[in-house]
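All protein chains but one are shown in place.
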C-alpha cells in the first residue's frame, strides 16, 4: 500500500500517522519523518511552488522505487504546496515494515530524494521580502549516499 | 529536552508525537520509530518484564549518550512493560533536530540500543503457551554498526 | 499557432509572470523558441541547469526539441533543497 499525496492546504501529521498505523497491524515498525516550517530565524512564511504535470507523478515514481528497493508493508508520502507559516507541516513520510532496518532506510531514502530531486521551488519571506531558496550542497551529498 | 518514560499501561503514539512536535517549534525535522505488537503469526500476547532499579536508569543513560552524540532539539523515548496484545504500541522513539541526518541517526541509534542492550525480557504467548524470546543475532549486527 | 510557456521558481520572477502564450507562425526549434524571450530570460533558460518539460514530460535534450501548435513548454530551474 502506497499513499502519495500533494496537498495545497494544511494537514494533521499525528492523525495521518494514526490512520497509517491502524491500517497496518502486521507491521512491526513504522519510521516517520515530519518536516515543519521552523519557528525563528525571522522567517515569516515559506512558499512551495510545484508544477502540476510533473510534481505528483514524480513523487509517485519515487514511492514506487522505494517499494522495489525495500520490503515494506506500507509507505506514506504527503507533501505540501502553497504558502505555509511557521509550525505548519511541510512533509510527512512514513514507512512501515516487518524489519526495522527496512523502515529506517526507506524513510531516509525517500526524504533525501524528496528534498533534492522533487519538483518543488521554495521561497521564504523574511522581513517582508520573499527570497528563493537555492539548492544546497548538503542535499547532493545526502543523495549521493544511495548510489 | 529529553523525555524518557517506562510505562506499565498503554499509550497513544499519535498524541505523544503531536505533543512532542508542538513543544519544539524550532526543530525542522522529527524522526520517529514506533514499534507495535504485530498482528498475525499466531501471537496472542507479548509480555515485557523489566527490573525497576536498572531499566529506566539505563534508558535515561542511553538518552544522555544520544544527546551527546547528535545535535538534537528534543528526544522522546517511551517503552512499555507488562502484557500487551497485538496492535498495542511497545516503543516510541522520536528525535527532533535542525538537521534531518541528525534526527535519523539519533532515532536509529536509540532503537538499536534499546532493542539489544536495554533491560527487558520478553515472552510471547502462542497457542496458549508462553515462550521466552531469545536475543537475535540481527540485533548484535545492528548495534555493531555504531562502533 | 499557439504555444504556452511556463516559468517556475526564480524564472517566474525573472520573467515577471508565471505563464505566457506566444503565437509563432510555424513550429519552433530551441533557438526559435528562445527568440520569443527577452535576452536576460533567454540567457537564463539556456543554462545547462534549467530543464525543460514538453507537455508535462521532461525532455532529455532541450536543445533538440520541436515545439508545435498547442504545446506547453515549462522551464524548470534547479529545485530547492532544505
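Odds and ends about this structure:
In this document, chain identifiers A, B and C correspond to the written order of the chains, with residue numbering beginning at 1 in each.
Convention: a contact is a pair of C-beta atoms (placed from the backbone, for glycine too) under 8 Å apart; a residue touches a chain by one contact, two chains touch by 3 or more.
Please read these numbers as outputs of a predicted model, since none were measured by experiment.
Shown chains touched by the hidden chain across the complete assembly: B.
Taking the complete complex into account, residues 49, 51-54, 115-123, 132-136, 138-139 of chain B touch the chain not shown.
The rule we apply is simple: only the chains that are shown with their structure count from here on.
Central chain assignment: A. Criterion: smallest distance from chain C-alpha mean to the mean of all protein C-alpha atoms. Chain A and chain C have Cα centroids separated by 28 Å. Between chain A and chain B the centroid-to-centroid distance comes to 23 Å (mean Cα coordinates, whole Å). Shared interface positions of chain A, i.e. residues touching 2 or more other chains, are given as 115. Along chain C, no residue makes contact with two or more other chains.
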